[in-house]
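A short worksheet on the structure shown next.
The complex appears here minus one protein chain, its other protein chains still in place.
Showing chain A:
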Amino acid sequence: MADQNKPDSGAKFFSEILSPSELFAARSRSHKIPVRGQKDFFPNDSDEQRRRLEQSLDEHWSLISEERVEKLGNLVKATWIPSEQRVELQSPAGKFWQTMGFSANGKQHLLPEEALYLMECGNLQVFYRDLPLSIQDGYERFLSSSTVSLQQYQVFGHLKRLGYVVHRFDPSSVPSSYARQLNLPPSRDRAGKQLKRKRSASPTLTSGRTEVQDESTAVRMEEDECDEEKDKKLLESHLTSSPGTSGTQTAAQSSADEDGSRTWWMTDVLRDRSDPRSASGCTHWDFGSIPFPDLGSSGHHSSSLSPPDPSLLPGSLAVGACDVAPWRRRINLREVKMSSKEQTRDKDKHRWDINRDREVRRCRNWAEYRELLARREGKRKGRPAHLWNREVTPLHDPTRPITTEELLDKISVTESTHLLEGASRLKASDEWRICFNVYQPDTVADFKKSSPGKPYSRMCVCSFDGPVPDLRAVKLLAFQSGDVPVVFAVVDHGDISFYTFKDFQLPTDVQP
């Protein structure tokens, strides 16, 4: 007895019984999927092209309309549970159980994409409200924004047909780089893993892509700017403030680090941003009103210091006046012994007070003084002013010789970056995410769902119409994936192409 599952005739479903000749025909029918062949990119209005197109379309239509003949005994029965977005098996699972499905509450379940794939393969019959679902019904019901999208299913099916084991990707299952370094076993038990599979978020995008994108690029620009500034700091803070994790600072420090309160870069309430320059070198102290007990400036001040304001002292100490005179007599006046070499150098320099210079006197702080020095330096070296005194200056000062390697470093203005560089700081985005873990076909024989091991690669599904992943997305996904390569499956109306980004270094001609 055979049953047919015709996509367009649900009503006549049970009434149809095939004759033996029809059964034979069905069995001996070719199971090959027609080859699509070369794709024409451009209509050239030729008869030949039109004929080829029609023929191809016919083949596809006939393929789709073909009756699927399966033995009822070979079909696993299952029920669709829409509230939980999964399929519960009613009869014992087949061979597919090795790589698909999960058990929960003592029942065997399949994820919608797995169920749909098995339906298409002719291994599964899914009932909903006691009526069997056709494959078309399956497409309609199983693929939704809360499960997987059509594109994702296409990739899934494509990989499955090629023999790969494909699982949904769960970000929490990826061990951190630290755990990998220590070679920690992944923290999951059998049940936990299976629950994880069930709970894993559906890889479908839920938000409108274009809107999100505009918004996120704007945000990204801002973030990038900040990132650059923070880059150095963050790097250092990462390294210096966490000696506990990186290992070799003393134990006292690592314990202090655990509470996380004491780091070199700890920030407090930021001062208002309106005046960013105030804290960087524009200070101007009036040392006339700040009384330092200076023994050197004899004559300028009286010989006794007035008592300091108690509010400035620790513990509100109150002290009396201080007589400076005896200290003045006691200060070390001995000549510094200089070697003859140092003496001659001293003379050569012809030292004089820099503060006699009127220009120096005019400087009010270090920034101005330094600028003055730099200006003079530039003048002395006779560098052409039109080149060096503007915002844009030559990359390298020819009077300062450096090695060829450094010079090459300097002129390679765009620096190469590694895929994982800075990726840990990126925020996860909704726009790009990894959908599937893919395991190689040759592992199927001893594949265990409870401990699948390290995937061969991870799939990110995207569309040909959509945007190309930018560096940020590539970095983010590469970081999320850890040491497993990320492959971009690009779907073009059923055609799937795979792309991956690889780290490489440009060769340098000069060896250090």
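Convention: a contact is a pair of C-beta atoms (placed from the backbone, for glycine too) under 8 Å apart; a residue touches a chain by one contact, two chains touch by 3 or more; residues count from 1.
As a convention for this text, contacts and distances are computed from a predicted model.
Only one of "Ribosomal protein S5 domain 2-type protein", "Trm112p-domain-containing protein", "Presenilin" or "Polyribonucleotide 5'-hydroxyl-kinase Clp1" fits the UniProt record of the hidden chain, and that name is "Polyribonucleotide 5'-hydroxyl-kinase Clp1". Note that of A:82, A:171 or A:291, the residue touching the chain absent from this view is A:291. The chain omitted from view is touched by exactly one of A:313, A:428 or A:468, namely A:313.
Contact with the omitted chain, checked across A:17, A:387 or A:402, is made by A:402. Of the candidate positions A:25, A:131 or A:354, contact with the unshown chain belongs to A:354.
Touching the missing chain, out of A:370, A:396 or A:427, is residue A:370.
Interface with the hidden chain, as seen from chain A, comprises residues 181, 232-233, 236, 239-241, 243, 246-254, 256-257, 262-271, 275, 278-285, 287, 290-297, 305, 308-309, 312-315, 317, 319, 322, 324, 327, 330-333, 335-336, 338, 342, 345, 351-355, 360-361, 363-367, 369-370, 401-403, 406, 409, 512.
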